[in-house]
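Next up is a structure, given as structure tokens.
Every protein chain but one is kept in place in this view of the complex.
The letters A and B name the chains in turn, as written, and every chain counts its residues from 1.
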Amino acid sequence: MNKVKRTWQINGEEHQTEIPPVRRFLDVLREDLGLKGTKEGCGEGECGACTVIVNGEAVLSCMLPAGQVPENAEVTTVEGLEKTPGGRLLQAAYAEKGAAQCGFCIPGMIVSSYAMLSRDPSADPARIREAHAGNICRCTGYEKIVEAIQSAAEQWPAGTKG
Amino acid sequence: MVMAVKELGTLHSVGKGIPRLDADEKVRGLAQYADDLNVPGAWYGFVVRSPVAHGRLRGLKKDPGFDWSQVVVVTPEDIPGNNIVDLMGRDMPFIAHDVIQYLGEPVALVAAASRHLARVAGSHIRADIEELPPLLTLQDMVARYKEDPAQLHELASQTIRKGDTEKALSEADMVVEQEYSAGHQEQLYIEPQGMVAIPESDGTMFIHGSMQCPYYINPELCETLDIPPEKLRVKQSAVGGAFGGKEEFPTLLAGYCALLALKAKRPIKIIYDRNQDILYTTKRHPSWSRYRVGVMKDGTIHAIQTEFLLDGGAYTTLSPVVMYRGILHAAMGYRCENVAIDGHVYRTNTFPNGAFRGFGAPQALWAWESMIDELAEACGMTPHEFRLKNCLHQGDSTPTGGILRDSVGSPTVLEKTLERANFSEKLKQCSHGRRGEKKWYGIGLSFFAHGSGFTGDGEARIKAKVALDLEPGDDGKPVVNVRVSSTEMGQGTCTILPQVAADALSIDIRHTAYPMPDTFKVPDSGPTVASRTAMVVGSTIFSAGKKMKAELEAFVSAELFDGQPVVLEQDRFCGSYGDKEMSFEEAAAQYLSRKGSLRVYDQFKLPEFIKWNQKTFEGDAYPAYAWGCNVAELEVDTLTFEIRVTRVTSYWDIGRLLNPVLAKGQVEGGLVQALGYAMLEKIEIKNGKYDADRMQTYVIPTTLDIPEMDLHFVEFPYEHAQPGAKGVGEIPMDGLAPAIANALVQATGIRMRDLPITPEKLFQMMHEEKTA
Partner (left out) sequence: MAGWNERVTDLSIASTMTFDDVACAFPASLQEALELMADEKTRGRLLAGGTDLMVQWESGVLAMPERAVSVKALPELRTIEETEADVIIGASVTHMDIRRSPLTQKHVPSLVDAAATIGGFQIQTMGTIGGSVANASPAGDLAPSLMITDGAVVLASVRGEREVPITAFWTGYRKTDMQPDELIVRFRLPKMPEGYREAWRKLGPRQAQAISKVMGSCRGCVEGGVVKSFRVAIGSVAPTCVRLYDVEKWIEGKKLNEGTLAEAEKRTSDSITPIADIRSTAEYRKWVTGRIVRGFLEQFADQ
């Protein structure tokens, strides 16, 4: 059989899988593991709705062959954010500032925010914009998203990964 | 239902930036969009399409080498009812059976257990088509129109006449003539179209998916499926953006799913991928406008004559109404007693164009607000002097002879924007293409109104119906459920309507809820379009809330407070003798246990004095108008001609602000879509196909493309529909493109009359000017 075995820590839980190696990681998350929070907006790496974090880096699950997600990788999807202080902070800020409208880009957007702030809890709007240029939103004009991230950055728990 | 402002009572929810009621599920990734719905046993549908844009279908050939036992195929013979999509014109079939009118027109439907197998099966069906010459582009359409309109297939036309325009043009000191055009714009909601059809054992067809208007699909599908409306249940899933793109199109997708479901006898799911979504769904109509405007030396507009053409695509669909809104805005905003407007929609062999935020107004205003600057220049006036001289005031008459009776944000929004942007001073600093500068600076203005609610007699015909249900919520506590067909698609319906209901009842918003619309549970409050939800549906909810309040007060008085008069205020029932008080929650629970749930209905009525003639287009085209003014500032890099909009200053009168945070979000998002329309978004037709068919080639603004936005509201509440909103959904889309074009003239001296505005066009026009 054309399958590889991988064990991953997804949102803090261990998942053992056996998957076709070039199956899109997005399909593994949504269809095989039932984690439907992650969205597909374009299927070609342009919109960022499928963004997840693998070992600390934001990646696009629609163009990531699942077999390339390393053994024992730590994976964070939108469903995992509420398990972390930083994630909860971001969720509250997104809700309060009106950063979500239709909400379809939000799982990818807020995961990008979490990846960025975990590495660089900067409230500088220029850096926030650059770190989110790979996440397309058609509703908000991005203003309230940037506001929300700034607000979360200002309260980001110091010295933690969030 | 008409109440004076003073009866509004104190507002505790309306006017506050209450966070969206669906924010929590959206930020946690829990909202269920169409592709997230768990539908056991569902097969996947696929649409087999015509590979040519125009032709005569001779038949279908199925590859005999393919194993057809594993799939279901639907062709026109399988349709139980009429093979007609019941939109305006009734000229579009669900599945083509004779003439092919556009590339990608459905010729068969296929379903299989996997998405992949359905696609593969589809590729083994070949349409045998005798090709006919297609008409594909706006440019070709306009060329034929100029030569002889009789060569074109007209899908709709309408005129507006006021005064004697020909005579007035001959009297004018100057007549300025100009043409403008704009191309397709794709809605590009981030969630692609998706739908599920589930055939139920009692013969009900259950449609569940991404849509704006559940009561379009029912009844539009009934004729095709040959079932009565009560056997067609339509429910909205979470919608990942729509912008008009999920107004009329979902009927097609629901039809494909339902037809396959009938034959396969199992649920069918179709989720478009992005490529299909861009190629085979509606877009903003390409448009062409020609103006002849007579002005007097003192800068008065004396006569406006204009033609407004839309490229309708292959079938009529909603194009007539889009054109109506276009012509109603094509000379709006300024005083003029002599107006002649001719609107036409012609067929081309492309996917039918359709609803998109603004619905014809952005196309019309792109031309008209560019023209206003050209008129100002012809009169030797600045853009703002000319607008201030001619703009409509309260009591003035619109191009259709309607009177602006009240709630008129003009000229206030214009004056305030000019002041805030320091327009007159900055206008003097513009570069006008001066040599030797690294950057050219320009500033430009636009001023516009957007008709609130349906065009013409629409609201009078549809009579929006709403209900409020007092019933036990999921936690057993009493909740007031807002029952409307008005949908949440990102714009905030799920929050503003509960805000209005809460204030009508004088209860806390936590006692209200907005369940997803389901035609088995909600009355028809009309489609979620035309910036009508806040004004029309909101005001009907408000009056329904007042009714429910009276009913509950009567109950508490009679059954709990010994007959003394009772008032419900700020979540508490208070007896007028001062000795009895009860919380809303407790009293409502008493009501539920003694009398069961309570449903209150109401229906929207236009004020009596609103008069409209749908044939002659005379009278009050809209009950009210929202007003907006944009000032755009931009820089041109003289090395490369790259154009960057650096700042947008704007004021808006959208009536009463129901929720300032959500309203601002609408304006910001709308302006960014308008920025895309103005500068980035384009689809051309190469070798008969759209050249931009993916998100890599159809580009929209990113976080790094956004100008600084300085946005403000002034409130002129609409007094005849409490609490007085006038709608904010569409107006942000209306005016940015002409403001940018007007700024570009001040920066470079070049006037661009075709959208989008690009460095390539600027280079070409600069080059032509130099060689001329």
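Just a few scattered comments:
Keep this in mind: a residue touches a chain if its C-beta (ideal position, glycine included) is under 8 Å from a C-beta of that chain, and two chains touch if they have at least 3 such contacts.
Computed from a prediction, not measured in an experiment: that's the story for all the values here.
Although one chain is omitted from the display, it touches the following shown chains in the full assembly: A, B.
Looking at B:577, B:609 or B:763, the residue that reaches the missing chain in the full complex is B:763.
Contact with the chain that does not appear here is found for just one residue of B:37, B:57 or B:103, B:103. Set against the missing chain, the residues B:63, B:130, B:406 or B:769 yield one that touches it, B:63. From the options B:124, B:416 or B:753, the residue with contact to the unseen chain in the full assembly is B:124.
In the full complex, chain B touches the omitted chain through residues 49-52, 63, 65-66, 103-104, 116, 119-120, 122-126, 273, 275-276, 279, 639-642, 680, 684, 691-694, 696-697, 699, 701-705, 759-760, 763-764, 767. With the whole complex as reference, residues 2, 4, 20-24, 27, 43-46, 48, 51, 57-60, 62-65, 67-68, 70, 112, 115-116, 130-136 of chain A touch the missing chain.
The rule we apply is simple: only the chains that are shown with their structure count from here on.
Per-chain Cα centroids separate chain A from chain B by 31 Å.
Residues 17, 19-20, 22-33, 35-36, 187-192, 238-243, 273-274, 489-492, 661-662, 664-665, 668-673, 694-696, 700, 702-704, 706, 709 of chain B are the ones that touch chain A when the two sit in their complex. Chain contact summary for the complex, chain A toward chain B: residues 36-44, 46-47, 49, 77-79, 81-82, 90-91, 94-98, 100-107, 110, 128-130, 132-146.
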